[in-house]
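Presented below is the structure to which this report refers.
Removed from the display is one protein chain of the complex; every other protein chain stays in position.
After this line comes chain A, so read on.
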Amino acid sequence: MNANAGNLEVLESALLADIAAAADEQAIEAVRIAALGKKGSVSELLKTLGAMTAEERQVQGPAINGLKNRVTEALAARKAELKNAAVAARLVAETLDVTLPVRQSPAERGRIHPISQVIDEIAAIFGDMGFAIAEGPDIETDHYNFTALNFPVGHPAREMHDTFFLQAAEGNEAKLLRTHTSPVQIRTMEAQKPPIRIVIPGKTYRMDSDATHTPMFHQLEGLVIDRTANVANMRWVLEEFCKAFFEVPSLKMRFRPSFFPFTEPSLEVDIQCDRSRPGEVRFGEGNDWMEILGCGMVHPNVLRAGGLDPDEYQGFAWGMGIDRIAMLKYGMPDLRAFFDADVRWLSHYGFRPLDMPTLFGGLST
């Protein structure tokens, strides 16, 4: 009896020692088989219960089953411990240096040119005012670029445009590169009856080259024609546009009489600015005026050239440099860099592809 009880104790401590010593899942499985497997030491003991008397069983049963339960528990506990250790070891082994740099996503690297971005900003504003976007060809005829716009043949104003001419094909009049986006005024009047509300962004060309002039540049033309559009409406459109575009609600503007062959009356528009800080222009403050655009009531001769009766229809038009307003808003010092495709410049002054100008989200961020 006692000896038996002593044997159980020896067996238990031996098994528990084996369990504690098991270093991995394989070892613990071997211990389990040795104890609880078919021919395991504990299983063999359990088998002896059947041959015992009821009294013996009453004593031995709980003792052997108790042993079995404790060994089972110890096995489970050790197994869990080993598993946790194994996971921990794996995690250590799998550890990486997360400070290593990742590649920048393409959408972060790519850039939209300031000209495209500004054209989108312009479209957002004028779209809100009910304007459509019109376009026209870069290669134009003398008629659309000058004559229809009330530039008399031989008039010095034509020379002021420093026009690029193309070489004439056999027997044909020489074409030219449009010096302004105004030819699209005529093309639109020919194609569409009033009311007309369009803006025309596009490439224009003049023989000129310095920090603020390039032989190719971009203009934004605007045209409104109906039966009532007047200078007061034009002031409203241009003031609202400039405030929205420069994102300065307090922007002050000055309209002063000027001259263009294709408008009468004609005006030039200055915006108030502060240029006292080097390399920076602030709008809506300061004592300087900066010329920003030319505008006026469409000249009766231009309406006639577009097939409209100037006593029935009237309207206004304006033109401004897209590159120029981009330079003013975003502070690029040199126009020539716009066309150089230097990736350092594009990366710095360009816009992220997902920065879409909208009025509801702000034109620029």
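Just so we're on the same page, contacts are C-beta pairs under 8 Å (C-beta built on N, C-alpha and C of every residue); 3 or more make two chains touch, one makes a residue touch a chain; residues count from 1.
FYI, contacts and distances are computed from a predicted model.
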item	value
Omitted chain (choose from "Succinate dehydrogenase subunit B", "Phenylalanine--tRNA ligase beta subunit", "ABC-type antimicrobial peptide transport system, permease component" or "Heme lyase CcmF/NrfE family subunit") - UniProt protein name	"Phenylalanine--tRNA ligase beta subunit"
Listed residues A:Leu8, A:Ala27, A:Leu46 or A:Ala132, member touching the removed chain	A:Ala132
Listed residues A:Glu56, A:Asp142 or A:Glu239, member touching the removed chain	A:Glu239
Interface with the unshown chain - residue positions in chain A	100-101, 103-104, 106-107, 109-113, 115-116, 120, 123, 126-133, 135-139, 154-157, 159, 164-169, 172, 174-175, 177, 197, 203, 205, 207-209, 215-216, 224, 228-233, 235-237, 239-240, 255-259, 264-268, 297, 299-300, 314, 338-344, 346-347, 350, 352-354, 356
